[in-house]
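Each remark here refers to the structure printed beneath this line.
Note that one protein chain is taken out, while the other chains of the complex remain in position.
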Amino acid sequence: MGRMKFLCDAERCIECNGCVTACKNEHEVPWGVNRRRVVTMNDGVPGERSISVACMHCSDAPCMAVCPTDCFYKTEDGVVLHDKDQCIGCGYCFFACPFGAPQFPNGPSAFGARGKMDKCTFCAGGPEETGSEAEYEKYGSNRLAEGKLPLCAEMCSTKALLAGDASVVADIFRERVLRRGGGAEAWGWQTAYGGGEQRRERKQDREGQK
Amino acid sequence: MLTKKSTVGTGVGRRLRSSAARLVGQTMDRRGFLKRSGLGVGAGAIASQLPYNFIGAAEAADAPVAAGAGDTVVRRTVCTHCSVGCAVDAVVKNGVWVRQEPVFDSPINLGAHCAKGASVREHGHGEHRLKYPMKLVDGKYQKISWEEAIEEVGDRLLKIREESGPDAVYWIGSSKHNNEQAYLLRKFVSFWGTNNTDHQARICHSTTVAGVANTWGYGAMTNSYNDMQNAKAMLFIGSNAAEAHPVSLLHILHAKENGAKMIVVDPRFTRTAAKAHQYIRIRSGTDVPFLFGLLYHIFQNGWEDRKYVEDRVFGMEAIREEVLAKWTPDMVEEACGVPEDQMLLAARTMAENRPSTIVWCMGQTQHTIGNAMVRASCILQLALGNIGKAGGGANIFRGHDNVQGATDVGPNPDSLPGYYGLATGSWKHWSNVWGVDYEWVKGRYASQELMEKSGITVSRWIDGVLEDKELIDQPGGKLRAVVYWGHAPNSQTRGAEMVEAMKALDTLVVIDPYPSATASMAAMVRKDGVYLLPAATQFETVGSATASNRSLQWREKVIEPLFESKPDHTIMYAFAKKFGWGEELVKNIKLEKDGHGWDEPNIEDILREINRGTWTIGYSGQSPERLKLHMKNMHTFDVKTLKAQGGPCDGEYFGLPWPCFGTPEMKHPGTPNLYDTSKHVMDGGGNFRANFGVERDGVSLLAGDGSASMGADLQMGYPEFDHLLLKKLGWWGELTDAEKAAAEGKNWKTDPSGGIIRVAMVNHGCHPFGNAKARAVVWNFPDAIPQHREPIYSPRPDMVAKYPTHDDKMKFWRLPTLYKSLQEKVKDISKEYPLVMTSGRLVEYEGGGEETRSNPWLAELQQEMFAEVNPKDANDAGFRNGDYIWVESPTKARLKVRAQVTQRVAPGTVFLPFHFSGWWQGEDMLKFYPEGAAPIVRGEAVNTATTYGYDAVTMMQETKTTLCRVSKA
Amino acid sequence: MSMPVSKRIVTAAFAAALVGGLGACGEKSQVAVYEQGTYQGKADTAAWDGPAFKGDRAAWEAALKNRARGQNEYNRTE
Partner (left out) sequence: MKTIFRRDKWPLLLVLVFWLLALLVAATPVHAQRAAHTESSAEAQAERQAERPGNNAPVWRAVRSGEAHFTTVRGPETGVLIQSEGNTWRQLRNGPVTVWGGWLLILVPAAILLFWLVKGTIRLHAARTGRKITRFSGFERFVHWGTAISFVLLALTGFAILFGKHVLAPLFGGDLLALLLSAGKLVHNYIGPLFGVFLLMMFFTFVRDNLWHPSDATWIRRGGGLLGGDHVPSGRFNFGEKSWFWFGVTLLGLAVSISGLVMDFPNFGQGRADMQIANIVHAVGATLLLALAFGHIYMGTLGAEGAFEAMSTGEVDETWAKEHHALWYEEVKAGKSGRG
């Protein structure tokens, strides 16, 4: 099994916020905490594109690197999780994360009393007994252990947001790209770290000249 | 900054705790809730038993719940928030709705949901609901018991009936009722003795229903969301599907991915426009010039389907002459502001990529000439030969989850269930179905004349109260009581006048899970005489709902009604008993006791009664058993065609899309695409309906030779079937003796045995409603050929002079209705109010929004009412993005909203979402709400400020083109 | 403060702190690539070790793959 990944297809995302509420629903995420959000670029003009973003479960996770208590860990299938019992709510992961994934239940409060960090778990719960009450209370439900994928992707209205094993997700996306003969770029973790995007664009420029 | 609402707990636990507390009627902490709901241990084990995917789901769906999983059940229901009909699997543990799972098996949504669909489990907590019956006492809402409520309300209404006649009470039904409840309400209102009843379809797609039905037979979406996958080009005009019907985009973008071209025509650059190949910005309200402008190029270039038009369309020549003479490119550009090259490109795209489809919604229907606009759309599709073809059609996306069903069989002022109308014969037919004496029903009415006369529409009930008594075309005069049964007040225009009407009423009754918009408006102007009764949601009862594509889906009951709420049909029966005709109402319907000892009419029996009566539109084949079988075997249906391949539903179309003719035993598979001659009628094929006579001005209205449905014994045009035609054709003998007895003297619509239909369809492959031409010219409409007419409040006085509106009507749906006199009066008002004010949907909210704004998961995403204003207009008025502004309309009403300065709208246009209520001209109405029932998010209702203007056929309200001005608050 | 005993104590304390600090500086400061083992919180069980799959990793992977493929609507449109 490879790594678990999210992929958002900007050609399909219609900013319906289904993913956002699906997440709220599945994990009873409180008001003010948004493990996932949809952002629209070039809003209201031709060229408008929307992208759904949450924790991208980075390979080189900045949150992990800056955490003073080292409360993050990565599962065998590449999901970045954390132990809320060790989280001190310092907010450093929020400073470091490119995607703004870490959320805090109290928001930006005086004396830095943010509360314990909360973020997308890829619906994989946390380091409590799988399926236990404690796990649900702290991290939400553990769909991965039930053989299911994150609900945001499963409920995506246009299947723009895909989740799952990187190779399967890539296959699905590839099929689409073949159909539409373009639109190969998708929101993935590479977008944040660069490299991939420039390569893709160079490739497209070449293709365009042919 | 994180924005917090003080009404909402910050912790996960708090919300659950409080809702759980109510569930059991005592305090319970989160731990207790989780225990009770079984969310803790074993959730994984339970979940693995769900029908989790379509591969091998056949076994999973029927798999017995594993031992040790407790009493966890999975109930299949359908999202209640729009007409797409997305299936939902609700995981219920110990009576608590603990999880919501996607239904990948559903051929309609494949597990997909928008924000609203993904949040329906919140209904299982339902914190901001009305919790018990209440009445307004001295300006404050007080709790009363159900028994008191029925007694008091019943007495008040009976007194009004006694004093002013049955027509003095107005019954506003709901598109959120399931088919059975909607149908029962029409029956209920009939037994009360009035046609003064209506529901959301009036202000949603009434112009469509009238326009489309008069063009080719049935007033509904011809194809389906799924069928759009077959389209090669798609034209969206007045539809923002990406926000209003997000899951439809699953099929639409799939089609786009496979090469379909997408054109979006809208005054506003919508989320749908963002996905289009071509976006065309038209001036609001100029759909007819635009559509005829397309036709101009089509006729000019000979792109019309000549054979099709010749065989199947009446009056296209007249249209052609009109279009070529009147809608030349310069005239089109003058009217709607679209240059010729854009028009030509769009016309070419539609013509060269056939089958091409057209989609329209309220952007087209909610106009004073909505009926003409929808017909122009129909004519475009007829000219291109797209109707009756997979991938083509007129895909009219409806609004509410069951607005199609409520239109078909529910409370309409002009028709009994199934579009039977109000003629004597129709009453006799339905009296027969109901098992009551026609004379008795007639006796319930003030007179036979009133029994057969269309009632007041929901868009105008306020005039039924405020208009001069002499001018109201009913003997009793004014309305004295209004019953809001599942309808939001803020979705009707002229809100400022509505509160005056509410004030003038004797009694106002609101029956709704979320009645608070009406409640607060009433409490603002009244001290007493208002009753609030908590209704159950559709997750708390069973029944069928008809999606926009005419498919019926069966909802299982997910949870017991929360608090003291009761299902609508239970409430109907309780009132019927109080009124003294409980027995008549449920003659064919079993009663069951609910948990509180109340009688609940059996929903399945109601559906069977619908089946027995609604032959016209084929609501006769969808028995509860067949619908349930479909829900269970969703995975066997093909996504593109909706046809089951193998399995117990083999050959049937998903949800038996109406018309599903004949008796359930006849096994008609339903009709996925209307008027499709490429299929046999017993495989969902068809042709245009013969509903308007057989000839007009010497021209035959019947279809040409060779244009009948596949395999029909009559390969030519033919009229609708009745006992005479059957005898003439020599097919009478094919009826059984019992059928003969029943069918004698009847036609296919009134034959209670269904024998005529059986013989025509099964034996001879003929369509019972005949085979005729569609009408491009509808001679019974005010404009036989659709005409552009400027809205009453037009931003263009020059165009008003050129394209004036209709003449005033004195007796129109029982009310005098203004057109020209008002337009004349206000034709220069655009000097003071220079901006076009238009309204529309947000993806997070639905309808009046009271329900969705009470859902914290949705409310968090749209916390404030806003107005979209172009940067130019904002700069001219001196405000910036995020400022509070005043939006003022010619009614002098003022709305205080946040400015969203955006390019989505062009200079000169202001867009406001219509889902908000709870503010009144700058003031928060919180203190007028029943305690604890105020929604989380409140804001100005756009309709507080909307102006006068009604469609000349259906009384549809004008919401899309009126005027306003903006200033910094 | 000027007693020789205290001087020795202070020296010793300084020295200990120095050694400790130097030892810490020897640690890798930048966790560029996450290494299993740095995390010292509660141990989490693998997804397939939950009550639903009871350690059957192959079954879990199959279920998940199946589920992931379910996101591809092309599987059902042709």
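Brief remarks follow.
In this document, chain identifiers A, B and C correspond to the written order of the chains, with residue numbering beginning at 1 in each.
The rule we apply is simple: contacts are C-beta pairs under 8 Å (C-beta built on N, C-alpha and C of every residue); 3 or more make two chains touch, one makes a residue touch a chain.
Since we're looking at a predicted model, the values are computed, not measured.
By the touch rule given at the top, the unshown chain touches A, B, C in the complete complex.
The omitted chain makes contact with just one of the residues A:Leu81, A:Cys97 or A:Ala124: A:Cys97.
Mapped onto chain B, the footprint of the missing chain covers residues 1-3, 277, 844, 860-863.
Mapped onto chain C, contacts with the missing chain fall at residues 1-2, 10-11, 14-15, 17-18, 20-22, 24-25, 27, 29-31, 39-41. Across the interface with the omitted chain, chain A contributes residues 10-11, 17, 20, 32, 34, 37-49, 51, 53, 62, 65-71, 85-92, 94-100, 103, 107-114, 177, 180-185, 187, 191-192, 194, 197, 200-201, 204, 208.
The rule is simple: only the chains that are shown with their structure count from here on.
As a whole-number value, the distance joining the C-alpha centres of chain A and chain C reads 20 Å.
Residue positions 50-53, 63, 67, 69-70, 73 of chain C each touch two or more of the other chains. Chain A has residues 130-131, 142, 145-148, 154, 156, 159, 176, 179 in contact with two or more other chains.
Partner chain A is touched in their complex by these residues of chain B: 1-5, 8-13, 15-16, 30-31, 34-35, 39-45, 47-48, 52, 99-100, 102, 104, 110-119, 121-122, 242-243, 246-247, 249-250, 253, 256-258, 269, 271-272, 274-275, 279, 843-844, 856-858, 860-861, 902-905. Taken in their complex, chain C has these residues touching chain B: 50-53, 63, 66-67, 69-70, 73, 76-77. Listed in rising order, the residues of chain A touching chain C in the complex are 1, 59-61, 64-65, 70-77, 81-83, 85-86, 124-131, 142, 144-149, 153-154, 156, 159, 162-165, 168-169, 171-172, 175-176, 179.
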